[in-house]
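One chain of protein is taken out of this complex; the other chains stay put.
The block that comes next holds chain A.
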Amino acid sequence: MPADRPLRIVLAEDSVLLREGLTGLLTRFGHQVAAAVGDAEALVTAVAEHDPDVVVTDVRMPPGLHDEGLRAAVELRAERPGLPVLVLSQYVQRAYAAELLDSGDGTGVGYLLKDRVGQVEEFVTALAEVAAGGTVVDPEVVRQLLRRRRDPLARLTPREREVLALVAEGRSNGAIARALVVSEAAVGKHIGSILTKLDLPPADDTHRRVLAVLAFLRA
């Protein structure tokens, strides 16, 4: 099944099994995997060589098996502002997602748990969203964040927290309105109220949404 917009992808994943599986999956959806590499250094080289539309990388990769993949992603975004990066991770911990979203201006990034590649269609949708400049945070990470009952999120009403969670998952105002069965105008109002309560400066809509998600991750 062809994608609406075929993407040229550089993939970094140290497990051969998953590297091949992901390559097959992405190809099947009409994307082109320009390079599939197994460590962070090769990722940086491959990006320089292929200039992809989007990078998909694992967090934990050789040589140190720590967070080399994430470091490379942050580095790549510093070198090439606006390069969309989707990071696949095994960790629900928000520190990783926060660091990734902090890189660049926070647009065109995604942080998904590896489990999500099993939800094939959701995964491919999220990838397209990131490639188009959206911000996507894994629903499980968002759920974890919502369990917290600390300031400043404590100031939000339950409905506002719901809206913020959906914003963090990368949904548009329209999608959020459909999910919560309210009007789009109501969603816009909720987002405005969230931003005020989180003491976020006025900015254009996309940027404000990213700031809200960041505030959410850091709180």
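Following the convention adopted for this analysis, contacts are C-beta pairs under 8 Å (C-beta built on N, C-alpha and C of every residue); 3 or more make two chains touch, one makes a residue touch a chain; residues count from 1.
Everything below uses one rule, namely that contacts and distances are computed from a predicted model.
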{"item": "Missing subunit (named according to UniProt) among the choices \"Ribitol-5-phosphate 2-dehydrogenase\", \"TRAP transporter large permease protein\", \"Sulfate thiol esterase SoxB\" or \"histidine kinase\"", "value": "\"histidine kinase\""}
{"item": "Absent-chain contact - pick from A:V117, A:A168 or A:I194", "value": "A:V117"}
{"item": "Full-complex contact with the absent chain, from A:H31, A:R77 or A:R94", "value": "A:R94"}
{"item": "Absent-chain contact - pick from A:S15, A:Q32, A:T125 or A:S172", "value": "A:S15"}
{"item": "Interface residues of chain A (partner: the chain not displayed)", "value": "15, 17-18, 21-22, 24-25, 28, 60, 65-67, 90-96, 113-115, 117-121, 140, 144-145, 147-150"}
